[in-house]
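Excluded from the complex is one protein chain; the other protein chains are retained at their positions.
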């Protein structure tokens, strides 16, 4: 289904093999030897193809689907059309992710440094690395084994990038260390001067920003994301964090493991996020706050206070989400009375 | 009036010619043979120059203006100073646009591929195309006739760009097809991986993003805009859409014809916009919603529900705009009582 101009498909694969990859159970009636040829969305997958159901909003699409196989939660199995082979999993989306990755593995690239790249003789390029056209790699920089840089990337002086990273075109990296298997999308700006200056009617005076940006392994940073370097402590992004497009991370911010920051959200300076904190789209977090493990901030909310572990806040100003929902309900009641 | 270092002026043109271009009517007393030398804003245009009135906020500027000609709505004609020639139009801004384009046509550029560009032998470059310095054009890419690329653009593998497009410097294009006469501003990122992964305390798992970005003819995408490619269906931007700077368009979003997305707004994954939908600045739209033809979301609003065709929503959370205005009025009343 995927456009072959952009994506190369492997397979077909037997259903039993895909079940294993997905750590899913084949439902009664599913043929383990069935040849599955591709993945696709419910409304487009055909009789030899596999789809998934993760969001119950799409149950009607499941009912009308012609997909030969679907991976879904056992509790939705009944809604599937007759004859559809089912893979049962409590984590169907994760299972689908693995199956899709099996069909569409990352294409191999010829290792090497493009002849047009400007690589300082003092830089170290790992084995199997790919350096695209018009990249600029400054003195002292280190690029790990198997790491790929797209076109026109600038890697600043003494920057270290781990192994198996994917750095898209037109990224700029400065004053930073980046772990293994990190993905950075186009236009991402790492290591700029933090927004630190003494404000004054005589004129603002810059405060030297003497920290770095440390990005741990397995992170992903979206397109046109900006991450400023620390003022004196470092700006730190923990392992496995996922940062969406156009997010701003201020200086001295520290993030634990597995945080998810959705598009256009921003975190002001010196705020600390625990592990697996989620900031939904366009959310904003003030500076010098603490956000506990697993805390969640709803989309477009503006957080001015700490969140304890596991708390969910929303609104402007952000408050515990249940309170915010009550407040909104109250507003609607007031509007109703007004009319009556 | 425009700085000749940056803009080359044509003309002068006779008033009757400009009236024709603008599809406007010359008011009584206007001399069809008058030579008009330039365009300019009301407060700066001189006796041989043409200005426009579109926003009634600027009526005082009209009254004090020394412009020789003004294009405006018939209902504002009385406010013009005596002796000013008037072009009457129910669409004065559109008329002005055409006249200004006549005075300042796009400057011609020498067609050709800059010697420093890295163009894969398998790429096709159309006739009359301009490829700027340090562009990188990958294998299988196609650039249409008369299309211009600025400096340091990266066109990914098999990307197709239509004819007469204007791609500014430092744009990255991947996994996409782009129609004719599309304008893309600097730093725009098309075709990045959608923000799709299975969230999990064990670690987030990427879901392969196997769709494309399809941008129809006559669209404009602003500086540092990000548009992610689809997960399986495509991300689609319909004909004539206008997208301002720093906007985020998530994976699988589908937009109809003529939508207008103002600066820093964001649309989350799988949401569908009909034709001529407007999202004002910094608005946010949640995922998996439907926005009907002609619906409007006010600036900074956060939309969590569908909008029917023609509806206008505003607020956080967004509600029908009239309700939101009532709510704000109620708040103000409460504040007034508090004081009393």
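General observations
Per-chain residue numbering starts at 1, and chain names A and B are given in the order in which the chains are listed.
Note that in this section a contact is a pair of C-beta atoms (placed from the backbone, for glycine too) under 8 Å apart; a residue touches a chain by one contact, two chains touch by 3 or more.
As the structure is a prediction and not an experimental result, all values here were calculated from the model.
In the complete complex, the hidden chain is touched by one of B:68, B:258 or B:274, namely B:258. Among B:66, B:91, B:288 or B:326, only B:91 touches the chain that is left out of the view. Looking at chain B, the residues touching the absent chain are 1-3, 5-7, 39-41, 44, 55, 57, 91, 93-94, 96-98, 100-101, 103-104, 114, 116, 132-134, 150-152, 168-170, 183, 185-187, 218, 220, 222-224, 240, 242, 244-246, 258, 260, 262-264, 276, 281-282, 299-300, 315-316, 328, 331-332, 334-335, 338.
For chain A, the list of residues touching the undisplayed chain reads 118, 134, 136, 140, 152, 154, 157-158, 170, 172, 174-175, 187, 189, 192-193, 195, 197-201, 203-208, 210-212, 224, 226, 228, 231-233, 246, 248, 250, 264, 266, 268, 282, 284, 286, 288, 302, 316-317, 323, 326-327, 330.
Just so it is clear, only the chains that are shown with their structure count from here on.
Distance between chain A and chain B, defined via averaged C-alpha coordinates, is recorded as 28 Å.
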